[in-house]
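Here the structure comes first, spelled out in structure tokens, and everything after it is commentary.
Here the complex is missing one protein chain, while the rest keep their positions.
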């Protein structure tokens, strides 16, 4: 057994550090920085059935220790992904989690079926919680029953591990997570962004063309940690934590709280090697203490 | 009409800046700093029917651009408040909003009835949303029907303006606000804190004895702003905004979004005169532009 | 001068070598880069104080003013990030991610270069002018405008490197008016324009060039989170109804690609969207 390795459902990851969807492109912009295959895995930008141009500018703005984004799920579409991006990633030995979203169960199924035809996809992550497009699924994400249905539908058409990404805006997020577990999810990913807003008071105008945007970054971490703790106490499948991870310390905070792995999002922007730094830091941490990552999981509970 | 004055239900405030409950004590610690009567008003620490000692330490910790608190609603109780604090505030001409909380409708009513017997209470603010005590009402706050019931019950026993303070953790906060409006609330206050958590990874222990604490400070502002915007678009009673206000700019952000007044919370900790600074800043802003605060409300919508 | 082979992007922590306050809100920050930066004119770097902690969170995009072992940037203090840069002391560490983006394309042989600068947009144009002059090319023409004489940082560099025309809105330096008031006279079939400045200025420059069929290259400015193509936060509307991403497909692009009437480059509209909510 390796020191850093973890298992998520049937899937073994060489370490518990992935990159978060939408914060790492398709993993192909990092050649100048490091070998992305060294990560536990990457989550792709959210893939839809058809390509999407995304929202008009402004799409991003900064807030205290965080940022808002309203990208609007701009993406190349699942077809172009399979054709242009996946082969390169597969070739390089990158563990690829395909983050997908749709506004109907039928489309979730269709995207999954397209991915079924490829090798090199390690898991599908269902984004039922994107706050930035009206049809983007946040309504799925807030409702336990609907979330369970999406999960069950995808589950029934694929052998790939299915991860479901939670919306922190669900009134009862634990119920949503449990519904997904029951519907056959292999892991819960938590959390997606929370909708926020910002106004430029000098110009008396909203900073984002979409009005609201998803709130991410270090500021979000305490909320994400609480939710991860809650979910990890309520389900028996692994929880993959996201929200403001930028240092080894941050990753440990989530692991100790019960997460089996973490995803690094916004931190990639200031430092393209952020996720790699966390892998190295965890390795040093575990070597110094002669422990495995697995033994740390949930140890603060 | 004054430049800074606003009306909230029947209540006229000399300016739109109040201090937030729990972040200003009972308003009596400020003699060295400024005359609290210069504020639009103060919200008292949450008052319960009987005194409460609060949670064990640690009660607070810092997070990126924010903090967590799990005070556990330590307070002197409504009786001691009326006896020891209110007379002094009344004498000084302070506009006092009594923030109250209880775990049953009967207790909400009993506290209100006690306050009815006093002069010098300008409004009651119902905290149906404190995240830090199990019986503290967050369950009221997340549910539109229950929240409406609490509001209606208090409404029916008092002539005082009734403000209801929203929990950002409600799945459908707009529905909660509407229910309160229908039940006779004079204003909606938004938002209370969101539950967060923090772990000391060196010691492998939770930082707060209560495990979770309410997240406040600048980091919270974008979320609060979005919620205030949503509620202000959905109800016709005034909305009083809270969440990370520490500068004039921050206050303007909420006013432009549609809030009729703001409350300054966590910012009082680093600067006891924070709320006074915002009043002065708004005055300067309005004088320079020769506008009234009223004309600014909702102007970015 | 610049070739199409772009240098490898690196994230480096560099000490501030010196900060020159050059009047008004402007400062030139020079860093100490032992390895040297191979940035080309028009490229930019994402700059952040290594000791800023959690806020401000994101690095700030800044055009290179010079590259090499003492790369420098020109900054205008407008918010929290540039405020901190504007009071940094020598020795303070910064992270620089760069060089990023598409540089200015190589000037067309046989055409005289006309640089049109507004405010801090002057930085990548000074870099370009220096490269042209050092490569022995014909001295560029430059038009440099601002509200007043105080808003023309690095005008002396430009004066040295180019045939410089200045405009100010208050007439305190050069011709009274805007750069676009005098640009028309300087355009011609043997000219080509490189411009960087406020959106509205660039849109107008692009329009004048299009009318006279003069090639025009613009350097786009949009908010950026990553600067290297992964966040998709920096779209600029194009005529096909789609977007180009300023950080990787720009910042330097042919002005004809940009749809100046859409998005952030159009008059601010965010606040005036229809009122339906939630």
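Letters A, B and C mark the chains as written, and numbering starts fresh at 1 in each.
Here is the rule we use: contacts are C-beta pairs under 8 Å (C-beta built on N, C-alpha and C of every residue); 3 or more make two chains touch, one makes a residue touch a chain.
The structure displayed is predicted, hence computed values, not measured ones.
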Of B:113, B:182 or B:271, the residue in touch with the unshown chain: B:271
Among B:7, B:35, B:62 or B:84, residue touching the chain not depicted: B:62
Touch with the omitted chain, as defined above, among A:229, A:254 or A:269: A:229
Chain B residues that touch the omitted chain in the full complex: 22-25, 29, 32-33, 45, 53-54, 56-62, 64-67, 69, 71, 74, 203-209, 211, 217-219, 266, 268-273
Residues of chain C in contact with the chain not shown: 51, 53-56, 80, 84, 87, 89
Touching residues on chain A - with respect to the absent chain: 64-65, 174, 229-230, 233-234, 299-301
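Note that only the chains that are shown with their structure count from here on.
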Chain A to chain C, fewest steps along touching chains: 1
Chain whose averaged C-alpha position falls nearest the assembly-wide average: A
Greatest separation from chain C - chain, by CA centre: B
Inter-centroid spacing, chain C versus chain B (mean Cα positions, whole Å): 45
Numbers and ranges of chain C residues touching at least 2 other chains: 54-55, 271
Where chain A touches two or more other chains, by residue: 64-66, 204-206, 211, 217-219
